[in-house]
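For this depiction, one protein chain was excluded, whereas all remaining protein chains were kept in their positions.
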């Protein structure tokens, strides 16, 4: 049996629904040395900001039970340098390129998105869940009003397909998703990392300089899946689901919860070929269950 | 060196800060057959409602990476039967007895708390984070206004020390904690379980009849710790911290984050003597670090 | 903490694990077993298959994560056993049949051993139904007046209900339900051993509820053995 793994996310066609999550796959180069990454559906770039950022000081990673805390702090070369040095490489690959954009102020976001919008990229993922963003002391992705404002402004400056990446720390994730839809987002992706912390009890201080850091990995999967399910039931635009997907069974759960595409983040650190193996597993499952197209199971729960 | 493990939670004296969390320790009887539970500081009873409840149908427990999902649905004998059959046993123990109260409507809560307040119990833990509670289709513990309303009404009907148990699904957990403080709560406990889900991909349906269930265990610890830290920094009433504490190191983290007492839930299922071993570990740590009283490290981070 | 004495594979996915020590336990009771630290989180309930002065035995089928880890244990490895938990089968007299389906035969070995030693047991028949292949026939035979094996059919069809005062059964719910239903026409009392997912194993958390005519019961504490007619089966 031939399974059809193609998915259409708004107007963008993916050859399969597997996308590597922002910040865990760089700009694709490193993993391309390990396996044929063109078998994947797409890549989200490391979060880019208008200008280069060196990221956070101190420890940046900490292992927790079935999870990791990270505090990279958006280290990146800036959008211009990205366009200069990395985009060509990505463009030559048979992969959907999604550019993830973060920022500290609304103006920064607008300028970064404007610059990227002149380039040949397939999609923008607007990261409104970055812990370093300040807007009245609040990340853009926590409260409805600030989410509305940024999506509205960004929508004005780009014609590229626009996916808004939500934070699981949002006050009401369904409301925020709806607001994004109302403001013209073409899709939603979720979840980013959970605000969390660890303490070094011998040193009697927080492990991270920033005190809080972002939790990802299998630990968060049950919560992420619930959030993806809730959002999918409440918006009409397509959703990219993520959060702790480490094997094909997890991936199928997210698809059954309603996700059009799925993103793989932390799993790359467990197994660099995780994306490929998840893809193979989905194919096997579809064959076993005689599912011809992913559409048959999407949102079935 | 003698370490002092006594803690005062408002006016209530605990011989040590270890409390068994609601719903994971029954009414103490079963574990008392396994070890000397009077070595602990206190017990929170299984969540009680005004009337007997049979709880949820279908699967009630599902294992996830470093966590469990539960959907017990507040099965309990009702407050009157509890007072009749269980309270005597608890009262005879040298333990602080905390009665956990849940409910479906405000009136139910009020009546249940009123009944319990005539009895010789040490404390009430008001569970405003139970997934079966309806108030405009919203749990009492999600939005600030409904939390304020219930704490205000409950405060009127009880003179017992009142701890309000918060939900990690709250829109703004710090705001809710402050509201509880404003309305006269004597303390805060957090976190209850995270709304989460699992899908049976072969059966193509949610594992739980209620679709969503509550996540607890080590998986949630980094998030719970962050929430406890945030709340401790923002209220002046004492806090009971919990969420994924499985060993003494976790317990110390919560104390350093500011918790006066800590509650142990899921860890009891990993090791029935978890409470005791955590207590011993804390003592050892204090001796090693030459800490004479827990006060010295509480909230140090 | 106990030590593994042996862990023998008797079928592709079925093992008998023997651990060293003086353990308590009656027929039909179980232990919460783990051979790992905190991952996976929960312990696994396993019935006592056999027990002696200085050992305990479990018969288990590899099902998922936990039992896979168990299957890798080697002699002298450590295993954690909490128990015995649960009520167990009643020590009855008269004419008794033990009916096991698949890995459900596990608790019936100790039951056979104990009942065969019990004065006043006039007849002890054992029925075992399997898919594909029978196991441990010889082991069970020595305590049975008659041993009936059924492969790929319905073991329930082989039972002559009127012969028995008591039936103890363990196996798929559908099989146990059928036995309870069929026994209603006779004067045969059926005791069933119920399987539910468990967390605490001791009766404190209420996740293992079994629906009965007198409300929800805790499988781990009030069971796992229930009087068949009381149980409201899921199937």
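In order of appearance the chains are A, B and C, and numbering begins at 1 in each one.
To be clear about the criterion, a contact is a pair of C-beta atoms (placed from the backbone, for glycine too) under 8 Å apart; a residue touches a chain by one contact, two chains touch by 3 or more.
Small disclaimer: the values here were computed from a predicted structure and weren't measured.
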Inset, instruction - Consider the whole complex, including the chain that is not shown, and state which of A:187, A:218 or A:238 touches that chain. - result: A:218
Inset, instruction - Just name the one of A:49, A:193 or A:266 that touches the chain not displayed here. - result: A:266
Legend entry - Among A:66, A:146 or A:189, residue touching the chain not depicted: A:66
Inset, instruction - Considering the whole complex rather than only what is displayed, give the residues of chain B touching the chain that is not shown. - result: 65-66
Legend entry - Residues belonging to chain A that touch the chain removed from view: 23-26, 29-31, 33-34, 46, 54-55, 59-63, 65-68, 70, 72, 75, 217-218, 246, 266, 268-270, 272
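We adopt the following convention: only the chains that are shown with their structure count from here on.
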Legend entry - Chain closest to the middle, measuring from C-alpha centroids that were averaged per chain: B
Inset, instruction - Averaged over CA atoms, how far is the centre of chain A from the centre of chain C? Could you give it in whole Å? - result: 48
Inset, instruction - Can you check how far apart chain B and chain C are, centre to centre, with Cα atoms defining each centre and the answer in Å? - result: 36
Inset, instruction - With chain centres taken as the means of their Cα atoms, state the distance from chain A to chain B in Å. - result: 34
Inset, instruction - Specify, in ascending order, the residues of chain B that touch 2 or more different other chains. - result: 65-67, 218
Legend entry - In chain C, residues with contacts to at least two other chains: 38-39
